[in-house]
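Take a look at the following structure, please.
Here the complex is missing a single protein chain, while all its other protein chains stay put.
To keep things simple, chains are lettered A and B as they appear, and every chain counts its residues starting from 1.
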Amino acid sequence: MRLKAVKRAAPTAREAVGMAVILLAAAAVPLLTTNTYYVRLATLVAIASVLASSLNLIYGYAGQISIGHVGFYAVGAYTTAVLMTRYDLGFWVPWLTAILLTTILGWVVGKPVLRLRHFYLAVATLGFGVVVYVVINRWNDVTGGPIGVLGIGRPSIFGTELVDSRAYYVFVVVVALMCLFVIHLLVTSSFGRTLRAIREGEVPVASLGIDPARQKLLAFTISAGFAGLAGGLFASLDRYIGPGSFHVEHSILLLAVLVVGGLGREMGAVAAALLLVLLPELVRAAGENQHLLYAIALLGATLFLPEGIVGFIARLARRVTGSPDRPLLAAAAAQHAERPSPMVSSAQRQGIDSELLSVSDLSVGFGAFLAIDDFDLLVHPGELVGLIGANGAGKSTFINAVTGLVPVRRGQIRFDGRSISGAPMHRIAAAGLIRTFQTTRLFSELTVEENLLVAAARHGTESEVSRLLRLVDLEDDASLAASSLPFGRRRLLELARALAAQPRLLLLDEPAAGLNEAETAKLGDVLLRLCDTGLSIVLVEHDLGLVLGVSDRVVAMGFGQKLAEGTPTEVVNSPAVIEAYLGTKRSAAERGSSDPPHNPNKKSTEQETQWPSSRATSAPPRETSSIASPKRS
Amino acid sequence: MNDLLQILIAGLTVGSVYALIALAFTLIYSATGVLNFAQGELAMLGAMLGVTILGDLSWAYVPGLIAVVVIAALIGAAYAEVVIKPLRRRRARLDIIIVATIAVSLLFRYGAERIWGTGEFAVPAPIKGSAVTFLGARINPQSFLVIGVTAVALAAVWIFLQRSTTGRTFRATAYNEQAATLLGISPARVVTLVLMLSAALSALGGLLFTPISFASAYIGLALGFSGIVAAIVGGLGNPAGAVVAGFGVGVIEAFAAYHVTGWQGAVVFGVLLIVLFARPSGIMPGRLALREG
Partner (left out) sequence: MQPARRVRATVAILLSIILLAAACGDDGDEGVTASPDNNGAAGQDSTDGGCEGKSGEIKIGYVGTLSGPASFLGEAPLRGAELAVKELNDAGGVEGFTFSIVSQDDELDPAKGVAAAQRLVSQDQVDVVVGAAHSGVSQAMTEVTEQAGVPQISPLSALNPLTDPVKPYFFRFWNKDAVIADTLAEFSIENFDSVGLLYETTAFGQGGKDALTAAFEEHGEQLVAAEAFDLTAQDLTPQLSKLRSAGAEGIIVQSQGPQAALTARNLEQLGYDARIIGHPGLAQQGFPTLAQGAAEGSIVIDGLDRDKEATQEFIEAYEAEYGEEPFSFYPATGYDIVHLIGEALTNVDCDVDKLRDGMEAVDGFQGVVGRDSAEISYGSDDHDGHGADALIFKEIRDGQLVPFEG
């Protein structure tokens, strides 16, 4: 995890305004009122902000639903309370112990629980919340059972106990602001970006070499620690705690207000805290109808404010000011060297004869169905291998098997001499095997730039991102949300993202799908240039013109087996391939009408078309890209 | 040994209600992808309507039951039209939908509190007569009614889903909504139908249970809890799994109350967690659980 400020988003004007408003409001409270009731409410808001932020970190940012989060809050509160009242240790030691304990507990609970997906994770965390509640309620000797813990003291600063409610308020506000600041640092760092990527999809994250499980666990652990911290503050507030405050209902309500406040936004947690504490006060005037009113308000918020309150305000602000949120600081322009740096260091450039990827006797099946049957493939450094075949031939399955997305039934896969069959996806990707997906799996809600930054974070190559974007012509769209790109450009983005992950072997799954002629041509050019820098590519494609035009070698697959292998010319003319594609064996004379695409630079002198492999025969990289568009056969 | 059977029957009786609620919950999920946190409150409404219709208005049991179920179905339809469908039309995010159902559950609960008050109510038992001795255990005849009617209802739902055209329509939509649309099926109508069915099943559960226990505006929380957890652990999207898990939760709860009194809540969840870790997709993960949130 990196907390470096590299590429940290600069505070925007709007964020600064929001911050100022909060600070002013916080400062106003002790000035405006001596009413202990209001001061207590304000203190609760501050505590709730920390609690809501902790949940926001794991749920809003990392997308892992934690319904029993109040359980950590409870453990923090009780640890603080029990240590304070039993052992007369003051506030600080018990509180810090509580924070440590809940952090560890977060790790212990998170490790098994985060393996579960979605709703099962929800139930498991709910279970945690219930168990904590029952233990608190029944463990009379330690927690006082349903009676609770009384006589909890307040922290002492410079020898004076903060008995005065306003003094305690100030203390809590300062602590809360510090916590919010730390969380702010976390979510705006590359760690935060990785979490948001995980929320979009764990598989693509793993395919870039990052272990999502580890990141999730880290987020969960930190989140638990902050919840425990808030719990300790709560214990001292009323100087009494009982199980009633930690019932699972409160967890569910916390979740609800966080969603309504604005999930995944920092201010959303503050809005959630305000909702949680102040909404009941507002509806109290309705007397007997107050709960009903509360429910209606909540329902109304979900129906009419789908982005949450904070999202709604942000949208309103955009419309009012008419401009997007601008950074306060001019974005620090990264100075790039103009010359393209090699993808692969020269030390890694091996002879073209050594094997980078070696697949032998590969068999992959689903149930009774054999998707890949006894398949072999070798890839050398700097080589571009095209993989063609009809739909269902097993091409994507091949990529999935090699990168660890589907299990291998039989066979050996070696990368750089080491066996990788059975290794977890992120480990394979970390070794340098990066893939793209047949249906793009971008991090939709992240910007174009952020998609690459996530991949680059592991390698510390964030400064490379601009160059990569330029490579695929997406530099101008860097701040756009990935979801706003048209289809063809998304594939290019995914390619750029894969490149940002420092691949040694790139497995591209139909990168040209949806591209028009010009774009395809550009893509081919990019691929050639990449190979020149020492990168190996396995290109799965239906666009025969592209494949045959850029590949050093082509492998044809059919029904999970290898049909043919060789130079593009050889493969295209092989009987097995023709049979698979066209059905019947045709005479040489008939072949002319099927019109395979040809390169205008090369005169076709014979009926058998020569397929110029730009790599194997020519030495210098081509200046112009001109792979003619294929006429599809 | 007597106690064993006693507890088992008690557990199956409560479990019937959980099974109905779990089934109702999982049906909604299959058809709409929504986690309906208001499921327990729908059961509560069934119970409270029963109090009014069977108690205050003194209807006979069978017509009263039918009336309650029909009213509940109408409530389900309203729920679909006012809340669920608009959210789906807007392609609201999953968490917004969940919170909306939470809000609806509060609405039902406090609305019921305003209508019926804060107290508890009893409903006269439809089967008169005292306990029946069976294999050494004294069994409340009501239990037979509850378990029996539940079994009939479950069978009816199964037949409906497997055999009837509408049922098949529903299953098709659950599998692949887009494809179903292309075949001329209206997903919107399916949603309404499922909500109605689900509300009816939950209300039936609440109503069946009231004579054995009591009804109040607040019983929905605990009932819904157990039912929803059962649905998830049973394998979200799998109706059979939901039913099995529902009965399972009831039985575990009863045994836990007997053996480790006071800790039953923790024990139930402890067992569920163990199950989840052994089989992370639930006991019998549904084919219909292909919806990825």
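Please note the rule applied: contacts are C-beta pairs under 8 Å (C-beta built on N, C-alpha and C of every residue); 3 or more make two chains touch, one makes a residue touch a chain.
Small disclaimer: the values here were computed from a predicted structure and weren't measured.
**Q** Of the residues B:23, B:229, B:257 or B:271, I need the one that contacts the missing chain.
**A** Candidates B:23, B:229, B:257 or B:271; residue touching the omitted chain: B:257.
**Q** Check the options A:89, A:104 or A:167 and report the residue that touches the missing chain.
**A** Touches the omitted chain: A:167.
**Q** Looking at the full complex, which residue from B:118, B:162 or B:181 touches the chain that isn't shown here?
**A** Looking across B:118, B:162 or B:181, the contact with the absent chain belongs to B:118.
**Q** Where does chain A touch the missing chain, residue by residue?
**A** Within chain A, the residues that touch the unshown chain are 10-11, 16, 19-20, 23-24, 26-27, 30-31, 34-38, 40, 137-138, 140, 145-148, 150, 163-167, 169-170, 173-174, 177, 238-240, 242, 244-245, 291, 328-329.
**Q** Considering the whole complex, not just the chains shown, which residues of chain B touch the missing one?
**A** Within chain B, the residues that touch the unshown chain are 3, 6-7, 10-11, 13-14, 113, 118-122, 124, 130-131, 133, 138, 140, 142, 209, 212-214, 216, 218-219, 221-223, 254-255, 257-258, 261-262, 264-265.
Here is the rule we go by: only the chains that are shown with their structure count from here on.
**Q** Centroid from C-alpha atoms only, then distance chain A to chain B, rounded to Å. What do you get?
**A** The computed centroid separation for chain A versus chain B comes out at 36 Å.
**Q** Using the touch rule from the top, collect the residues of chain B that touch chain A in their complex.
**A** 35, 37, 83, 86-87, 90, 92-93, 95-100, 102-104, 106-107, 109-111, 113-114, 221, 225, 229, 232-233, 236, 262-263, 265-266, 269-270, 272-273, 276-277, 280-282, 292-293
**Q** What residues of chain A sit close enough to touch chain B in their complex?
**A** Residues 59, 65, 112, 115-120, 122-124, 126-127, 130-131, 133-135, 138, 248-249, 252-253, 255-256, 259-260, 263, 288-289, 291-292, 294-296, 298-299, 301-303, 306.
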